[in-house]
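Here the complex is missing a single protein chain, while all its other protein chains stay put.
After this line comes chain A, so read on.
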Amino acid sequence: MASLKDLRSRIASVKSTKKITSAMKMVAASKLRRSQDAAEAARPYADRMGTMLGRLAAAVGGAQGAPKLLAGTGKDDVHLLVVFTADRGLCGGFNASIIKATRIKVRALRAAGKTVKLICVGRKGADALKREFGDAIVARYTGVEGKKGIDFSAATDVADKVLALYEEGEFDVCSIFYNKFVSAISQVVTEQQLVPFAVPEADGQEEATGSSAVYEYEPSEEAILADLLPRNVGVQIFGAMLESSASEHGARMSAMDNATRNAGDMIDRLSIQYNRSRQAQITNELIEIISGAEAL
């Protein structure tokens, strides 16, 4: 049975833990709001880029001499996976779920006889994957999210690396793994193909608005496509970074909310135990005094 002093110090330590977790929860909540706004603000660009590319890709079609980023290398021997995790822990299953998904994917690809390369964005992912697939990691990025949120240049850095590797023929297919933000309590691990560009299915709306008119291209379809495709890689990566950051803060917020609640419950339990044992001790002392007095 723990002594009163032990109980007192345990209560004090749980209380300070609770203070920390509730502060972290509030910080996460305010960061979540900001990164959610950022993610929403970035959507129009990605949307329009997508529509434009879809239209261009349809125009150029499977023509000979289509850019490699669109047509692919014609092989799928080497896969590059870009994995987005957080730099810090204490955010529930956020990092674990993405790492697990990556592990399954890498093992499946290796079992199928493919070569796998990894780019890790975020410290946690790199640390966890290093153990099993250390030799496959070609690059790692940390500190993506600065004080003022995520800058587009961070995404350009990663995109440049991916494009440079592609130029050198280092991989054939590139996919990104990130947590898509659904709500503060729900994030979905998403896999998205980045290279070659997956042409979205033409939707009926396009026809309905009559914007399927013949476009003029300046300088030419191919030149624009060659300009737009690398840019699209950057935009997709930027989008993934924003989604991942919003998810991270959401996950951390709910994890810290749970931790705060658990700490509260624990304090209640410990307080009851403390009061009971104090009472027991008092009773004990009284009995001793009374029986001592009676023995006289």
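Rule of thumb we're sticking to: contacts are C-beta pairs under 8 Å (C-beta built on N, C-alpha and C of every residue); 3 or more make two chains touch, one makes a residue touch a chain; residues count from 1.
Throughout what follows, contacts and distances are computed from a predicted model.
K.L.:
UniProt name of the unshown chain, from "NADH-quinone oxidoreductase subunit M", "PQQ-dependent catabolism-associated beta-propeller protein", "ATP synthase epsilon chain" or "ABC transporter permease"?
P.N.:
Going by UniProt, the chain not displayed is called "ATP synthase epsilon chain".
K.L.:
Quick one: which of A:7, A:24 or A:56 touches the chain that's been left out?
P.N.:
Here the residue in touch with the unshown chain is A:56.
K.L.:
Looking at the full complex, which residue from A:19, A:33 or A:48 touches the chain that isn't shown here?
P.N.:
Final answer for the missing-chain contact: A:48.
K.L.:
For chain A, enumerate the residues touching the unshown chain of the complex.
P.N.:
38, 41-42, 44-45, 48-49, 52, 55-56, 152, 155, 160, 164, 167, 211, 213-219, 223-224, 227-228, 231, 234-235, 238
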